[in-house]
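The structure is given below, and queries will be raised subsequently.
One protein chain is absent from this view; the other protein chains keep their places.
Per-chain residue numbering starts at 1, and chain names A and B are given in the order in which the chains are listed.
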Amino acid sequence: MAIVILAAIALFLVYNAGRALTEVGLGTMLSGIQWYPTSDPGKFGMLPLVLGSLLVTGVALAVGVPVGVGAAVFISEFAGRRLKEVMKSVIEFMAAVPSVVYGLIGVAVLIPLVKDVFDLSSGLTALAGGIVLGVMSVPTIVSISEDALHAVPDDLRHGSAALGNTRWQTTFKVTLPSASSGIFAAVMLGLGRAIGETMAVLMLTGNAAVMPTSLFDSVRTMTGTIAAEMGEVVQGGLHYSVLFTVGLVLFAITFGINLAADLVLERQRKRWRR
Amino acid sequence: MSRARTRQARVAETIARGVMGAMAASVIAVALFVLAYIVYQGVGAIDWQFLTDVPRDRGRAGGIYPVIIGTVYVVTATAAFTLPVGVLAGIYLSEYAPRNLATRAIRLAITNMAGVPSIVYGLFGLAAFVLAAGIGRSVLAAALTLTCMTLPVVITATEEALRQIPQDIRQASLALGATKLRTIYKVVLPAAAPGIVTGSILGLARAAGETAPILFTGAVFQMRQTPDSPLSQFMALPYHIYAQVTSVPDWNRTLVWGTVLVLVAGVSIVSMVAAAWRSVQRRKIKW
Partner (left out) sequence: MVSVLSIADEGTAAIVVPRPSVDDRTAGIAESARGSFTLADVSVAYGDDLVIEGVDMEIPSRAVTALIGPSGCGKSTLLRCLNRMNDELGTVRVGGTITLDGQDIMRREVDPVELRMRVGQVFQRPNPFPMSIYDNVAFGPRTQGIRRRADLDALVEESLRGAALWDEVRKSLKKHAFELSGGQQQRLCIARALATKPEVVLMDEPASALDPISTQQIEDTIAELKSSVTIVIVTHNMQQAARISDRTAFMLRESLEEPAHLIEVGETKKMFTNPDDKRTESYITGRFG
């Protein structure tokens, strides 16, 4: 059934993207650098959107990965039981906050901050969107990394400690390498989350559909484009169909990422099963 | 061993502990900040009128009663679709599915479903339910869309909860002459219920906060009354927040933050109660 739904999603996306794929062509769309969907004739170069997504996601990972993995290591290897419980509830709370709320907090707090600190005309930038996305990806990265660290048998830690290694040496030389594939998967899933996130980036990145040149530019992501423009297009029209193509590209990217992460996780599970 | 090396190791230990601790602390700090900020900004709006009145002047005044009710309707409908299907699918996967390639493919599809971006679910809901199935933008279409999104969560939670029931309990029931079906619904399911219920509630709470999937499938910004049928459109808390901020000039800060507080409080209180209930049940039943 899950397969049916997944296949149905792909099918409906392809079906609705059909007109764009035949009339404009996937290659033209993916390589085009101009996104003027409402001009006549419309220009549907997706590259600015794809790059916008990648840029924002890159910032998100730069923020989310060190914090997320660091926090996971702390929870799993250093924290006592009470602190562990507290951290877990905190992570659960962060995961439960809706993305539109993160977006709003970003608008209220981060945007003015970015504007003042970097002396910009507007704080609505790839940087601001990326930082909030990074925060949002932390729960995913922490919980999956923590699972991976938790799966490493204690025997290994004891073995290392018995050789005279300190806790950190054990963590760095033995535990982290043993859990590396799981942590990699955690990062991948965090990446998938960040690329697919819609509302926060829509509210924070300024949504200028031009080729980004720096972190302080306003960018527009694939998700933001769909959300912002779908409400205004003619159903069945070319623009409508192009937006479905954007969705299809997004689906393909996240599908690939999730599949890779899943295979890595599966391998990790096999390794510790005895 | 040289003393210098030991000392070096000890310094590294301290530094590493400090760095990791700082990461963890920053996570807590951000979460606390988010919580405190929402409460601080929003608490001023919360009064009886806010919770019971309709929005006035494009949301700049009045209350959010129909908005709350809209979200409750959609989430209830989502639960009604998701729970039976998800729990049955979870039971099948955990108790009946053969260990073969097809089952592995199903599992893979489920984890992948969980990773599909919510906006893509929105597109799918628009294409499949609103247009192809002809339901139109409505509570029903939005609930079906959210169902697709929540299903993997419920399935995984069910499977996980069932897997934690020890095998010898099942065997004891079979050895008493109970059939497999009876074993499952009399022994295994009741024991796994806390895990299943909590996992499902967490999934549904997340669905309640989603904006992207309902954006094109039925949520509207301006509506005076609550939806009167599954086919009518609705207002919803997350969409209301988004729409205020992006399309109402001079939006009323207090009221918007009040809406945020209602949403976050609702979602996290429900989640926390569910999680606490589960851990109480778990403590009672120790294998």
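One rule holds in what follows: contacts are C-beta pairs under 8 Å (C-beta built on N, C-alpha and C of every residue); 3 or more make two chains touch, one makes a residue touch a chain.
Since the model is a prediction, treat every value here as computed from it, not as a measurement.
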(request) Report, in label order, the displayed chains that the undisplayed chain touches. (result) B
(request) Out of B:5, B:104 or B:182, point to the residue that touches the absent chain in the complete complex. (result) B:182
(request) Specify the residue from the set B:97, B:174, B:248 or B:272 that touches the hidden chain. (result) B:174
(message) List every residue of subunit B that touches the chain not included in the displayed model.
(response) 166, 168-169, 171-179, 182, 186-187, 190-191, 284-286
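The rule is simple: only the chains that are shown with their structure count from here on.
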(request) State, to the nearest whole Å, the distance from the C-alpha centre of subunit A to the C-alpha centre of subunit B. (result) 18
(message) Using the touch definition from the top, list the residues of subunit A that touch subunit B in their complex.
(response) 1-3, 5-6, 8-9, 12-13, 15-16, 66-71, 73-75, 77-79, 86-87, 89-105, 107-109, 135, 138, 142, 164-169, 171-172, 189, 192-193, 195-199, 202-203, 223, 226-227, 230-231, 235, 243-244, 247, 250-251, 254-255, 257-259, 261-262
(request) Note which residues of subunit B are touching subunit A in the complex, please. (result) 1, 9-10, 12-13, 16-17, 19-24, 26-28, 30-32, 34-35, 37-38, 41, 85, 89, 105-106, 108-124, 126-128, 131-132, 148, 151-152, 155, 202, 205-206, 208-212, 215-216, 238-239, 241-242, 245-246, 256-257, 260, 263-264, 267-268, 271-272, 275
